[in-house]
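A protein chain is absent from this complex, but the other protein chains hold their places.
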Amino acid sequence: MKSAVIVFPGSNREGDVARALAQAGSKVEKVWHAETELPSGTDLVVLPGGFSYGDYLRCGAIAGRATVMDAVRAHAARGGLVLGICNGFQILCESGLLPGILMRNANLKFICHRQFLRVERTDTAFTRAYDKGQAIDVCVAHGEGNYTADAETLNRLEGEGLVAFRYSDERGQVTTNANRNGSMNSIAGIYSETLNVLGMMPHPENLIEDLIGGTDGRGLFDSLVSSVARAA
Amino acid sequence: MIRNDVAITPELVKEHGLKPDEYERFVALIGRTPSITELGIVSAMWNEHCSYKSSRLHLRGLPTKAPWVIQGPGENAGVIDIGDGLACIFKMESHNHPSFIEPYQGATTGVGGILRDVFTMGARPIAALNFLRFGEPDHPKTPHLVSGVVAGIGGYGNSFGVPTVGGSVGFHPRYNGNILVNAMAVGLARTDEIFYAAATGVGNPIVYLGSKTGRDGIHGATMASAEFDDASEEKRPTVQVGDPFAEKLLLEACLELMQSGAVIAIQDMGAAGLTCSAVEMGAKGDLGVELDLDKVPCREEGMSAYEMMLSESQERMLMVLKPGMEKEAEAIFVKWGLDFAIIGRTTDTLRFVVKHHGEVMADLPIKELGDEAPLYDRPHIANTYQAVIRPESVEAPVSDADALLRLVGSPDQCSKRWVWEQYDHLILGNTVQTPGGDAAIVRVEDGPKGLAMTTDVTPRYCEADPVEGGKQAVAEAWRNITAVGGLPLAITDNLNFGNPERPEVMGQFVGCLKGIAEACRALDFPVVSGNVSLYNETNGQGILPTPAIGGVGVLENVSVHASVALRREEDVLVLIGETTGWLGQSIYLRDVCGREEGAPPPVDLAAERRNGDFVRQLIRSGQVDTVHDCSDGGIALAVAEMAMAGGIGAMITAAPDNMPLHAFLFGEDQSRYILAMDRDQAADILYEASALGIPAVTLGLTGGHSLILPGGQAISVKDLKAAHESWLPDYMAGKA
Amino acid sequence: MKARVTVTLKNGVLDPQGKAIEGALKSLGVEGIGNVRQGKVFDIELETQDQDQAEAALKAACEKLLANTVIENYRVEIA
Partner (left out) sequence: MKARVTVTLKNGVLDPQGKAIEGALKSLGVEGIGNVRQGKVFDIELETQDQDQAEAALKAACEKLLANTVIENYRVEIA
């Protein structure tokens, strides 16, 4: 498996996600935002966390229009896998690859804490290593993760089962308390219609080791590697 | 636009913060009347912030050497060897005055400045910490300052991409008019790839890098050394705005350029911007410097030489490049979208020459600007020491349990979660111990090594007895690192004091330094970098003497460490260190009895070292994994914190017969640790301790859902946690 | 030539920031403030003197970047 991690000016979790991918057994190549093509043989494109372009204007807005995004769009259109984490999710929304937008957190503050997520479905390339309804312990670190979409979009996401993760308590219960950024329907991550693009605010890449808080994030990367292996 | 030929009047000299005799000294040095640009340059070089004129003499007494010290004070940051070819580079710096005027931007630019100090030396920042002091909670400005400063620290560090892993927050009326915002950065480099500020070689290009120069913070450095008065709010436009995005690009570009081998010397533009950086590079390398300001990238039109030399625009660097490597260097900066301009060269004249529009605006002897700066041995008087308060003379609380509940929920002792949740403390995936423990632990690359780090000082101790307070600050930092299993290696300090022209304040400064030096020597914990912030005083009211200590230690195997959280039921709690029930200057005396009095607890440095070495050995050998040091609030607060962190109750069974119970529970005797371990282990450890002459007693047992005090009073861990976690968020929401 | 672009949230789009400001003003004791909505302005210097060219450039800037037209409206005024 080969992953391309796109680096924008201001990306800062590219190393974290590269480490998680490598640990799961993927080859990883970092790709500069000004490139027009992805490395040949790319299975997965990752848009990492960070503050691309300082998060100035709107989070992900400037990166969403970077040169390399045309290549990412083409990759997605071919059915290639795309994962956007945190700032990457914001970029996916701004570039039109995913619907909706991430607004400022309800308390208007950046928040960094451990957070449980309920895994909504396990039949995708991203989540097959998890159990349905499992509560996984990951971390969040963002100022603008408040997922917002119009009623029609929200209905479609729910109706078609495109919600990937919701903020929950440790038992997988979706509660108001667990939804600290104010996201609609407690949405923490969504898929594209074809389930090959995933955007999520939390950071599974920071929970891959027992020593550093736990290993609940590994499932996502293991899922990707095994999915690609299966497809090959 | 300021012309270079304005007449230099006594008023103008005064406005530049130079005393008449300092100005005379300068005129004598150059043998003529200076131009306005020259006056600006010397005012920047000779103010307190850059010249350390009041403190230099006393700083010489600090121990700065050890076999593992690669670079002590004097460079952008200190450097220590942590083995395996790796160096840890760190420093702490204040941004107190700017943060009071504009808390968000003041704090961001403070963080930006200290990160730059660290990566200037070739290190990639791996962690940030901060030390904050605000006025009393009821002061109308306090909530606004807390919210702005915290958002600013987070705003910069989060975007830059460094985990903010630790720090300290406290409140006291003596900070009402002068808050403290001290930021610390820790970086990592290979020992053979460290970069310094001294220029070498004549005729080498001097290059300007980073963001453009604007009229930001002109006089900022002078402001940092001027006492506040009520008119100071009008100095506002000198506030700079931070751009963490530009800094992140600057980091990547600088590290890439350093790898290319093109860099001879590098210096960040901090206080007094281009002036300080250029003069230091030349003076340290025994070279002259010639600058052509026509080449400086400017953000605004019509900037004069004076303005360019004094601008404190952020995210800028100065480098001396290897000749012939200009093109390669420029390509790297263009790729990262940053400015790059050759603005001068090194010379063999030992003069600092500044040209603008073909005219010489300044021509000064470069070494004398630094070496001949005024040096003061300001009068200082020793403090009047406060009497030792005997434990028996301090009233008992109505209820020990209520007193404890009150302390865990007090402004100074409550959880600072509201603060550190605004900081990304997990980025980079190496944070082994997150905020909330004794010291933060960050894994070094992929391990197995780790670094432990902390910031500490107890200002009320320093106020009551500067020497003991200085010792205690260092000892507490050493203890916090030890408590997680780290071997303390070196410190950075941030010496925050009032007006040094007052002999009492100078007395505090001298006393604290004496204590710091003594403790550093006794604990083999040298000072490798630091910062002095004086004139923290408004309308004659100075801050508490606050020499913040930033300590760093190493863990050879980071997976073997200890933390404060109780892990198991039925563990035995063991107390290491001697307890006399010292209540003078304790939190109990202040926050329960309403008295801020007495001599602070003394630190026996030999015992400190012996107890700490013993505890560290227990952690390293894997015998103990649960440790907390005893500090503010004594045994009771320490056990409460262990219970809250682990969600497991505990029973304190030891009850002394030689002191009142409240003195035992809340006394702040130094050099103590509380350990939790299983029964068999405990017997061995108590035996080992007694063989070594180390005081050790069984304190109690873990288990249940409550903390039970001697005599049977119980508080549920849930209630403790509710009190501990609620004060700060409620206060910030206007509810407390 | 100079222009000002104003970007505001579409009606019906939730504005957490506006809401928070509203609340903060109330608790600061500022009386008589009802609903608050926050938007952005961009003051732009144009390198052309031609009105049509300027308008075209500004429209392009808004559509391509300055506004997220899914949730935002924009307005251009040339000084």
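Order of writing sets the chain letters: A, B and C. Residues in each chain are counted from 1.
Definition applied: a residue touches a chain if its C-beta (ideal position, glycine included) is under 8 Å from a C-beta of that chain, and two chains touch if they have at least 3 such contacts.
Small disclaimer: the values here were computed from a predicted structure and weren't measured.
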Displayed chains contacting the withheld chain: A, B, C
Residue ranges of chain C at the interface with the undisplayed chain: 6, 8, 18, 21, 24-25, 28, 30-48, 53-54, 57, 60-61, 64-66
Positions on chain A contacted by the hidden chain, ascending: 53-54, 56-57, 62, 65, 67
Interface with the undisplayed chain - residues on chain B: 101-102, 104-105, 211, 214-216, 236-237, 239-241, 243, 245-246, 299-300, 313-314, 337
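Everything that follows uses one rule, which is that only the chains that are shown with their structure count from here on.
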Chain centre separation in whole Å, for chain C relative to chain A (CA means): 29
Whole-Å gap separating chain B and chain C, where each centre is the average of the chain's CA atoms: 41
Overlap residues in chain C, where contacts from two or more other chains coincide: none
